[in-house]
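A single protein chain has been omitted; all remaining protein chains appear in their positions.
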């Protein structure tokens, strides 16, 4: 599946955002993650639970069932399952044969996000959960606000590569956050473990009106540093630091303000995804600025979505793997691909035959 | 195709309801049955006719043609076909070469239903048509009323199994016809030829308000007997007898009222179906009660359809045959599966390779 080898692009040994905390309540919802339909709900203690959405009796989605205390009853014939997915009761008979169960998925609530582990449920790797403090979601001096949940008809790697090559800002977002100066900036790319780190610094960049309003200063020239940390397979932190002109790349930048945009991308199917985004910042913490940022960033993401969906639609029409040329600015994207490809290979049994698309 | 072996779940050597009598007129309609598009119409004598909907000349649906007397003319180039499907005239030439024909399907009109035989047209087995008298469609003491035609996006066996395991009433229909007492009742299951007969008797069951209103008596306790006769592949008679408390299961029940709900399920494609239902009863024969029953039963069926379509949608998302556990209450459903599987095997040429889904 383009751009990866192999039939699937799903990395299962990873945490994905399953939903916003306030989406998951005692009334179950169904969400498809990596092609698997999952029932998400909270039990009476408030603990979030994720079970396979298919009742193992006759297949009705469990999300159509009812939560009572610490168990969920299927809405069809009333089979009752506990938090571990084991069947506890069958209303029409006395005994529950051993072994009847639905798959349970480990979950972890961090900040306003409920994360789900899609690998072997017996071995969730909690060390792979992002550090909330480091993300700027732990409070002062950061003010974190949740963004929206965008449903996008595109394979997740298209979104990854959008975020990993910021030169698109100068074209796709020319009328909002993009400035031509970004194209001139130097880029460095490093890979450490599952992370690709991309840094771009601009000097004496002309501010966009959008950016000046954010910082509450008159339009003029600044230095800026963009640091993108991409944690494979789908988590992005874009850290933007604005500094006074001439100070941004030196040892003691005169910082005007910082923000981090976080994108937690959750593949839904091989060609669709959810994007749960958030923003955290050190400047102007007024509600008015929060509303302004949400509106503007939603607008920017919508421009990306138009491009992503058009690209996906074009891929759907290709019978062959598309011929593709990369340029220097694709360095980070290509390193990201390689990381994911390694994760995919590690998950695949050795002699699996490969399909290419 | 789940839950059957083999690529198809279609039993062709069977009668299916093609439509309500009043749907089939001199203006042809097209209906897909077992994946075959069929043109249905009446000739001038009133006799219903079913022909393959594909004109054998250039493939326009015959249902777009015009009936004249005892023949139908295609709406494209005017080829004329008789009731036996043979081409009688080609307007642009004098002679009709021998052998030009469309497939003809045997039909039989019984009560308000027009039945179609989907097996070899030369050998329709009329002994397999249900006995209208026995169904309670022959008049006094029964009053038969036609229900509706529901189009359902689910494979037919899901509907069969819904009707064969009435324990779902206590959950899916908890707010209408379901009572918890049904779960306690004994079930006996017998198989004779193509029929699975399931009997459940409740004692001292608390009536639902719905049921009390039907019988026109105050809410209280009754005995009830449910006898479901499932005639493979898709015909169901659910016969419900209400008796005074304490008399229902003895030799001389004091019957308060009886009704039969009939479901004639016609597979449209492998994953869609039509349900033509009817009801016949011995109690309160007023038009008001008829209207009340139609409305209420339609409501109950709509609840079933929500469950059936959700289950089908979940199956569509499964790449593998789903893992499934059955319980004691599934006895009738499993015996029904076995009957159908036998019919399917009997139709398949011996060395056919089997696909599983």
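A few points about this structure:
For clarity, chains are labelled A and B in written order, and residue numbers in each chain start from 1.
Please note the rule applied: a residue touches a chain if its C-beta (ideal position, glycine included) is under 8 Å from a C-beta of that chain, and two chains touch if they have at least 3 such contacts.
Computed from a predicted structure; not experimentally measured.
Among A:71, A:165, A:223 or A:258, only A:165 touches the chain that is left out of the view. The omitted chain makes contact with just one of the residues B:29, B:43, B:60 or B:289: B:60. Contact between subunit B and the absent chain runs through residues 32, 35, 37, 53-54, 56-61, 64, 73-78, 87, 90-93, 97, 100. In the full complex, subunit A touches the hidden chain at residues 161, 165, 167-168, 170-172, 183, 306-307, 310-311, 314-315, 317-319, 322-329.
Throughout what follows, only the chains that are shown with their structure count from here on.
One simple way to say how far apart two chains are is to compare their mean CA positions; for subunit A and subunit B this gives 47 Å.
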